[in-house]
Every structure is written in C-alpha cells, then in structure tokens.
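Presented below is the structure to which this report refers.
Note that this complex is displayed minus one protein chain, with the remaining chains in position.
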Amino acid sequence: MLEYKVEDRSYEVDEEGFLQEPELWTEEVAKDFALTENIAELNEDHWKLINFVRWYFVQYGIAPMVRKVCKETGFELQKIYEMFPSGPAKGVCKVAGLPKPTGCV
Amino acid sequence: MAALVAVPLLASAAGVGKGILLVGIPYAAFAIFLGGLCWRVVGWARSPVPFRIPTTCGQQTSLPWIKSAPLDNPSTGLGAVGRMALEVLLFRSLFRNNRAEIYDQRYVFGDSKWLWLGALAFHWSLLVILLRHLRLFVQPVPAFVLFMGKVDSFFQIGAPALYLSNVVVLCALAYLLLRRLWDLRLRYISQFSDYFALLLLLGTALTGVLMRYGTRVDVVAVKRLAIGLATFQPVVPDGVGIVFLIHLLMVSALAAYFPFSKLVHMGGVFLSPTRNLANNSRMKRHVNPWNYPVKTHTYAEWEEEFRDKLLMAEIPLDEAKHD
Amino acid sequence: MTDNRHKIEQVPPRSDWRDPAVEFRKGTYCHSAGAKYVEALGLPNPRDWNPADADWKLPSDWKEIILNGMAERLERFRSFKLFMDVCVRCGACADKCHYYLGSNDPKNMPMVRAELIRSVYRRYFTPAGRVFGSLAGGRELTEEVIKEWFYYFYQCSECRRCSVFCPFGIDTAEITMIGRELLNLLGCNINWITKPAADCFRVGNHLGIQPHAFKDSLEFAADELEEVTGIRVDIPIGKKGAEVLFVMPSADFFATPHYYTLLGYMSLFHEIGLDFTYSAYASEGGNFGLFTSHEMMKRLNAKIYDEARRLGVKWILGGECGHMWRVLHQYMETMNGPADFLEAPVSPVTGTRFENARSTSMVHICEFTADLLYHDKITLDPKRNDKWSVTYHDSCNPARGMGLLEEPRYVLKRACNNFHEMPENTIREQTFCCGSGSGLGTDENLEMRLRGGFPRANAVRHVREKHGVNLLSCICAIDKATMPTLLEYWVPGVEVAGVHELLGNALVMTGEKERTTNLRGEPLQAAVPETSPAEVVHG
C-alpha cells in the first residue's frame, strides 16, 4: 500500500496518488492533494468545482459527467484544464477524493 | 588368409552401407515425413475452433446496396474457399505487403512486392520441380510430367536443356537467404532453424542442378532406385555417384525435419481460423464445443443490490421478482 | 509540447531477443491491478504488487500454473496451437505494428512478440524443443520471461493489423489474449482493465455508474439536447416490451467527446420515433473481459442477452464502440446464445431486414443509420457541419474483426460536406490503431500510447496539411477517449468526434428550433474561416 505524506499527515493512496478511501476526505485532504496537482492554493473557483464534484459523488457514487461539471459550475472545459491541469476526470477527482474513473475515458 | 576374409567382409559391409544410405534412410525419412505431418495435422484438428474469428480484409456483407468484398471478407463457405485459394495459390496476404520508411519524421508506405515475388517464385518452382521428379518414380512416365518438362525447358538452352524452374528456385532461395542476412530486422528475428531449412533446400537444389548440368548421373540407375523404393522392391544400383548420394541424403533430411519445424506451415496454412472461416458471425450461430457456464452477476442479484437506487430513479423494477 | 516530441527513428535492432530482461521504464507500462478488483472478480492471486519491483509475489507453483495453462489452451484453441507452429519468420508483419513503428523496440515486432511465448511452447511442448532446446528455438520459462510477457503483452492493442499481412493469418491478438490469460492466472493483471471489468460486473458498466446516476446522466443529456434543438426527447430505461434494446459504451454517457455522440443517437431515435429502451443493468456495450480472458468476456457479455430476454425486446441495437463490436460480432452468440428469444432485426422505419444480423439479432448503429439514409427516411443539413473538415479513422475492431468500412463512410458523406480520406495504407483494413486500445489507454502508459499512436497521427497530419482536416471522426469509445491527447501531441488542431455526433448535428428534426449551435454548444460556423494549408503545401 502506498502512502502520501504531507507534513505529519499521511494518506493511503493508489499508484496514481488517488485517495484509497474516499470516505476519509475532508477539506484539508483537498488542500494536501492539490499540491500533487501543482496547485499552491485552492481559490474560490477551485472550491466550486471540488464541492460540486464531491456533492455529486456523495449522491451518485461516481464523478459527474464532464459535460455536467462544466454546465453546473459554469466553467468551460478549457478553464477547468487551466485550474486543474490534468483535467476534470483526474485532477478534480483526485483533489475531491474520488476514485479515478477508468474505462474508455 | 586375413585378406581373403577381410575383402568379402568389407565388400559386403560396403554393400550394406550403400543399402542403408540409398534405401534405409530414404524410407525412414519418408515415413517420418508422412507420419509426422499427419500427427501434426491431426494435432491441430483435435483442437477446436471455439470462435469464428476471421480477419476481415474488406467490406462485410451487410446491406444489399453496399458492395462487399466477397474474397477478402467472404460471408459464405464458397467465398472462404475462394479466399483460401487466393491465399494458398497466390499468397494474397503477402501481396498486400508494404514497407514503412521514415522520411522527414513521418512514415511513408512504399510498395514492397519482392518478398511476395520471391516466396511465390520459390514455392511454385519447388512444386514444379517435385512434380517433374515423378518421371523418376513412375513407369511409364505420365504425360503431364513430360509436358511439364517440355514447358519447363521451353527455351532449349544447352543439352540437357535448362529447366527454368531450376534457375528460378535457385534465385528465389538465394534471395530469401540474402534478405535474412542483409535486412537487419530479419537478421534479428532469424533463428538457426530458418537458416537450416534454407540451406537444406539450397543444398538440395544445387546438387540437383549439379547432377543435371555438371557432374552428370546415370539417370537409368537413379530411376531404377526410385522405382524400387516406390514399389517396395528396393534395388541398390551401381554408379549413382557421390553427388546423387548427397542430394538424396539432403532430401531425406528435409523430409524428416519437415514435420518438426516451421516447414509444417504447408499444412497449417489451410487450417488458419483467421482465413478459412466465412465472416458470417451474426448470420449463423457458431458453436463452441467446450462452452461452459460462467459466474455472472444476474439481473435479480443486481436489482437486489441496487433496489434503493432504482426506486429513487424510478426505474421500473422487475415485477415478477417483486411479488 | 511540440519541443519535446519524441523523435521517431528507425534504428536497426541489436540485442538478442532471447534475452528476457526488461526495464520497466515509467511511461511505458501500466499499473498492476488493485487486489480488491482482482478479488471482486474472483481471479487468482490478488495482492499488492508493482511491476517495477523485483519480487512479483508470484505463487510458488507459478511455473506449473503457466505450463498447465498453456497445455489447456493449446487443447482449446486451434488458433493458439496453430499460430505456435506455423510462423516462418518471413518478416512481413515487422513494420506493420504501430507499437514497433513508434517505439522501435524490436520485441514489438509481431513475430517477436509471438516468439516470446512460442519459444516457451517449443521448449516444453514440442519434441524438437525438448531435445534440442535453444537450437530449436526453445527458451526456459523463468520469472524474467513472465515479466517480459507482462511488458510486451500489455504493449499490444490486439488490433490485428499484422494479421492482415501474415501469409498464414497469424493473429497476434489471439496470442496476446492467451498471453494475458496466462498472466492473469498468476494474478498479473493491469488496473486499467481489471477495475473497469470489476465495475462492469457488479454495477453494469466500466465506470461504475449506478442506476440513478445513469438516469441522471441521460436526463442531463436530454436537457442539453433540448437547449440545442428545442425538442425534448424521452429517456426510456428498462422499458419492457420495447421493440429495440439500445446498448452503448458507458463512456458515451460520461466522457467527452463521446457524450456528443449520445446526443446524436438521442436525436436520431426521437426523429424516427424508434420504440426503444436503454438499460441500467446492461449499461455497457464495451467489454474489458476481452482484454482479460475469454471467460471474463463471456461473464460480462451475458448481461446483454439476459436483459434483452427480460425486457422482451425484438432485437438489439449497438452504439459506436470498437472492441464492443468485436465481441458482439465474433463472440457474443457463441458465448451466450442462441438468441432464439429475439427476432431477426427489421428496421421499423424502412422495413429492411438486417440479414447479416439475423442470428445474433444485433445491429450496428452505422448499419441502421446508413439504411435510413439510403431510403431517405431522415433529412440532413450537412451545412451545419461546415466548420469541420472531416476525416475518418477506421477503428481496428470494426474494420478487421467485422468489415464495417462503408457504412460509417456513407453516413459521414451525407452528413458532412468536407470529407477527406487518409492515405490508403492507413485506412480500412489497414487502419492504424490509436495506440491505446485493449485497455492500455491509461495515463501512466502515456509515452507508449503516444508512440503507438504515431503512425495514425502521422496520417492525420498528412490530411491536415493537404486538406485542412480539423476533425477526426471515429466509431470507437477508446479512440474518442485517447485520440484527443494523441492528436494534441502530434497534430495540434484536430478534434475528435463520433460519426453520430456529426449525424446529430446535421439531422433536421421535426419541430426543431433554428439551430445556432452544434451539439457541442459551439457556433455552427467557425469564427474565422480557416484557410486550407493545402494551398501552401500543394500549390
């Protein structure tokens, strides 16, 4: 089992650095994981995205459709890539503590 | 006194040795060839073709107004026979060959028909040569064999007249050998057996040619030997010569090596499931003889697991299960 | 990104292929499957391990397992047995593999890939190999060989291109499939395949989208479609007695640009008034079982017929997906048939009986739509696609495992005004893989994906320069997922779309409002008309 350590905190992660147990997610976790995406500080827009994705995940057990993320948050896909360079399916999900979507995506 | 005993002994030993070389080895080799080949083909046949997996190399048969490719993607058994005929007789797939070359950081695909030509030339001339050899095994010589010899020596160059198939087979074999040595990719993948087979074939062809145009051989003696072998009344004629012996031993080695080497592709090509099946997978059910039940996640189990979510989303549940 | 592009060179191979040593270099291999997914599918030897580690935690009797596994498969698959025996190493396949062309790694030449397992076959299963060993091309089975297999059998996308050129039809896909089955016996799976397979098994689709999320996604799509067209389409899920069950890859209701293809299907079905239903249980057409084992393929595929039977539909319609169609066309009925509870498919609009699918009762959406267009049952306005200069990428599986070549082209040529083919040796049965097929489309494998996709991108670059192509259309979900990255890297400025997205754009729907945007919500015309670079290049 791999570990991701920030200061004195440590998280169990998979090989791509996704949180192993999404239930353990907190806002602090988001801040710590944002570092792995080269985001020094999460701003309001980041949080808007994270919170929506997190809310959807709690409702449906899965990340929302990319298209839905754009629509509900009002961000263009391009903008999301600017905020989270590895994109909605990877970057946002990682910071929001969701498992990585796999398949033909 | 010793000499009196030794000479006949040696002579008879030489006789026995000759018998082994000219009769024993060819018999053994041919028996291994036939037995081995049958064993291989039966071995393949025993493994079923569980799925219909033709590689489709053209448009499928679907809507009546769309032109399909009946030979590259046959949907009928007859079409599959046609595809196989093209494959076996004309090396259809090899004809598609092209060569990827890097040019200014991009690939260009040039025509590359040499391998096809070399392979086709080799196999066809080999067949002609084998059939021509029937003149040595059958008495009287069948008319088609004589005719073949006539056509093969059409240009009447020299005496005995030069067989074109001999020239072609030597050139083709030389090409096949040289490309293995020359092309670095091919040299990388070539194994001992690749060279061994080629060298055996080349040696056989060269000794054959040598006997015809160089060192000569007593054809009548050779034919007596051949007929003797074919009719199970072996004779060991005099005067067949060392070149003939080498030729015969190489052929025997080739025959015995055949079933245990890549040369069995001769039989295998007919059995290839990506080529000899019609692409009618959705028209006709294909049965897998070893199909066995597997563990699935049944609808009932699934509905049970996601009942709340289904209810929440108002997706109809299976009524039958409800009651 | 353009500065650090890989240089593609042809360097003659030097090493000896018999040496099994492999360096697991980052970017060229996939992560191992998480133990919980391996366990969820009931596959052997679930454990945490890493391909880059020295110790793979193989079971102690691993050698016996592999040899027994080989023996069993030699008896079950003539393809495997025959392909082990008949290769003459003529070399015709060498430069046909996109991974070899892109990586220059000689072990990616198809006959060498096969030789990796063939050498073990010779050593343990043939008389010549048992007696003469390496002289007869045999190789000892060691742990290093297992590692080598793992590296190279997950560097083959089972695209079958080599098989087109092989004089004996040797299909490396068959060998890779068996190779992966053997590796899976030891628990050497990759996560990008095993996790989707596990999700598909339990939840119904690769992404693990549960029924309520499935419905939410489809309803959201209907909302979006309404915004574009002014028409509200129905979302029938699990509707008993519908005429047709519609199955698509789950990426169509999750990822972009797949999603716009879904909008295309939705508009089409509404416009022709098709009596159909989606299914939340069989909510995946794709089948990562194909990349796992024949058994897993059957386990995952069973849902489609089971659901069709439960819902009492007459026949099944399948969406745009590559390997999904390999399974549906060549495996489904053999594995889970007979489909005697279904009828031979008949288009309710044109009355066309799909004779080619009369037994399996499953029709490809492109066949279905081409038939509608041929009979002029729908009206298209191709001008709506005028901002695109379109080319078509034949997805490997429908091209070489089915022969579906003309149908999508027929649809495209009716739906778009600007359509240009890529060079002859790179399309139809000779099409090049996207480089990410067969479950290899994962990020940690990016370098290999970009290398493997190079020949395809290369052909796209050709038509981009010659005809100003800015859209690559395709009918495969993996293409849609991975081609945008590939093209951004090699041919920036070319986007990716499904055939039915373009159809949906062009489709004139009864009662629709005047369209100002395409299905992507973008203006119908490009802001600045693009000049074709053809004028520069070809004068």
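The first chain written gets the first letter, and so on, giving A, B and C; residue counts start at 1 in each chain.
By definition in this document, contacts are C-beta pairs under 8 Å (C-beta built on N, C-alpha and C of every residue); 3 or more make two chains touch, one makes a residue touch a chain.
Here is the rule we go by: contacts and distances are computed from a predicted model.
Colleague: Looking at what's absent rather than what's present, what does UniProt name the missing chain, "Formylmethanofuran--tetrahydromethanopterin formyltransferase", "Sulfate reduction electron transfer complex DsrMKJOP subunit DsrJ", "Multicomponent Na+:H+ antiporter subunit F" or "NADH-quinone oxidoreductase subunit J"?
Modeller: "Sulfate reduction electron transfer complex DsrMKJOP subunit DsrJ"
Colleague: One chain isn't displayed here. Which of the visible ones does it touch?
Modeller: B
Colleague: Can you tell me which of B:Arg224, B:His247 or B:Lys309 touches the chain that was removed from the display?
Modeller: B:Arg224
Colleague: I'm checking contacts with the chain that's been left out. Which of B:Ile20, B:Leu86, B:Leu120 or B:Ala161 qualifies?
Modeller: The single option touching the absent chain is B:Ala161.
Colleague: For the full complex, which residue in B:Phe95, B:Trp124 or B:Phe270 touches the chain that was left out?
Modeller: B:Phe270
Colleague: Just one of B:Ala28, B:Leu117, B:Leu134 or B:Ala174 touches the chain that is missing; which is it?
Modeller: For the chain that is not drawn, the touching residue is B:Leu134.
Colleague: In the complete complex, the non-displayed chain touches which residues of chain B?
Modeller: On the chain B side, contact with the omitted chain comes from 34, 37-38, 41-42, 44-45, 48-49, 134-141, 145-146, 149-150, 153, 156, 159-161, 216-224, 226-228, 230-235, 239, 267, 270-271, 289.
What we mean here is this: only the chains that are shown with their structure count from here on.
Colleague: Please work out which of A-C and B-C is bridged by more C-beta pairs in contact, and write that pair.
Modeller: B-C
Colleague: Measure off the straight-line distance from the CA centroid of chain A to the CA centroid of chain B, and report it in whole Å.
Modeller: 58
Colleague: For chain A versus chain C, what separation do you get between their C-alpha means, in angstrom?
Modeller: 27
Colleague: Rounded to the nearest whole Å, what is the centre-to-centre distance of chain B and chain C, using the mean of the C-alpha atoms as each centre?
Modeller: 33
Colleague: Provide the list of chain C residues touching at least two other chains, using ranges where the numbers run on.
Modeller: 210, 212, 216
Colleague: Mind pulling up the chain C residues that touch chain A in the complex?
Modeller: The touching residues are 31-32, 34, 48, 50, 191-192, 195-196, 199, 205-210, 212-213, 216-217, 220-221, 224, 249-251, 253-256, 258-259, 286, 288, 321, 441-444, 477-478, 480-481.
Colleague: Looking at the complex, which residues from chain B come into contact with chain C?
Modeller: Per the stated touch rule, the residues are 40, 43-53, 55-63, 65-69, 72-73, 75, 87, 91, 93-94, 96-102, 105-107, 109, 115, 119, 179, 183-186, 188-194, 260-262, 264-265, 268-269, 271-275, 279-288, 290-291, 294-299, 302-303, 305-306, 309-310, 312-316, 318.
Colleague: So in the complex, the part of chain C that touches chain B is made up of which residues?
Modeller: 7-10, 12-14, 17, 42, 74-82, 85-92, 94-96, 101, 106, 109, 111-112, 115, 126-128, 135-137, 160, 163-171, 174, 201-204, 210-212, 214-216, 237-240, 280-281, 294-295, 298-299, 302-303, 306-307, 310, 329-331, 333-335, 337-339, 352, 354-360, 362, 367, 370-371, 374, 399-407, 410, 423, 425-426, 428-430, 454-455, 458, 461-462
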